[in-house]
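Take this structure first; my questions come after.
One protein chain omitted, others in place.
What follows is subunit A.
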Amino acid sequence: MPETHRRPASNLPPLSLHIPEPRYRPGDTPDFGDIDVPAVEATPRPGEATKPDAMRDMCYGLVRVLDFDGQAKGAWDPKLSAERLRAMLRYMMLVRAFDDRMFRAQRQGKTSFYMKCTGEEATSVASTMAIDRADMCFPSYRQQGILIARDYPLIQMMNQIYSNRGDHLLGRQLPIMYSAPEHGFFSVSGNLATQYPQAVGWAMASASKGDSRIATVWCGEGSSAEGDFHSALTFATVYNAPVIFNVVNNQWAISSFSGFAGGERTTFAARAVGYGIAGLRVDGNDPLAVYAATQWAADRARTNNGPTLIEHFTYRAEGHSTSDDPSAYRAAQEASAWPFGDPIARMKQHLIALGEWDDAQHDALRAELDDLVKTTQKQSEKLGILGHGMHQPFETMFEDVFEQMPWHLKEQCDQMLAEQEKKFGPNWKPE
């Protein structure tokens, strides 16, 4: 060590470096008894035009609507019709059915990769249902619920997952990195939180054009540590952009718990305070709370009252992806011990409590959705699966790098076509 870096001799106590450590590891019995679960009626609902500094408490509390008996209560109850509630339940159940089948498809070797959102369905489905169909969503990789809540064709999602010849993205993107502009769904990036400033830019553009559409954007609590997150919040507050920031705090970023994103010291909703942005902390397993908070933020944005940051306090019940083994780093019972339950079960319980649903209907719906997913899967697999042949014309590799193909890409394309002809002969066609 250079002389100048040595600690000077003194009687000062030695400093120590803090390395965050999750509370439970494999083999431990998790106990979330100390998590504050405020009563449903405890959280007030400020007006949509309330100044951020007058609602700081909202960043540390928890917006809740459904109590654990399935009753909707309190100031945040969005008072949705039974029909709307059933639609929400159906979408969440469809997301789960889709996830289960695609997870299995990956395990069967039909694709390279999949990411489930089990336990987090409300954070995308309810959130999407609370905004306008024309609003633009900038998702992260775990918001398949947006597409499903906007009735995007399931087969197109599957075609993308299989990179087959029906894949609208020509096999260029990892599975689940969809793009669907006509459904208000921005192209998913593999780099984390890059969509955050992009959503702000989209919202700024909408505002500068006198449009009425707003932008919403999602990231995980782990990627809220990225610089892009903070760039986005800075721009949003500076220009009062009509944007909703969703931070899905599912407690785990692959194997790093939320402490590594700064979650030990404060809430993620409280990030809003430093920027002068409205912040709401929401029970992310309560679909009605997610809906109500999003609707509040959307009304705020649409009336030029600016951006809102919503922390969805939830739990990732599954691994990060099919490449992850959560049993290696976290306690097995964490998901079941999570004090906020499961969003689908809570929605079912609520509808039953209203007299608008029953177990038989629920089972019938689950069977119907499983069947729908299964039938669609068969149709998609007719168009090919990943690794079983090549499904796109070779030259598509070089298309869309630029609007027009420059000479150097044409040369490289010709070279590649000649290589493929040597390998496969002149009459090769995509499978």
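We adopt the following convention: contacts are C-beta pairs under 8 Å (C-beta built on N, C-alpha and C of every residue); 3 or more make two chains touch, one makes a residue touch a chain; residues count from 1.
The rule we apply is simple: contacts and distances are computed from a predicted model.
A chain of the complex is left out here; the name its UniProt entry carries, from "3-methyl-2-oxobutanoate dehydrogenase (2-methylpropanoyl-transferring)", "Cation:proton antiporter", "Urea ABC transporter substrate-binding protein" or "Protein translocase subunit SecD", is "3-methyl-2-oxobutanoate dehydrogenase (2-methylpropanoyl-transferring)". Interface note: of A:Gln71, A:Ser189 or A:Gln361, the residue touching the hidden chain in the full complex is A:Ser189. Only one residue in the set A:Tyr24, A:Phe103, A:Trp218 or A:Phe235 touches the chain that does not appear here, and it is A:Phe235. Across the entire complex, the residue among A:Asp371, A:Asp400 or A:Glu421 in touch with the chain not shown is A:Asp400. Panel shows subunit A; residues 136, 138, 168-170, 172-173, 177, 179-181, 186-187, 189-191, 194, 196-206, 208-209, 215, 227-228, 231-232, 234-235, 238, 400-403, 406-408 of it touch the chain omitted from the view.
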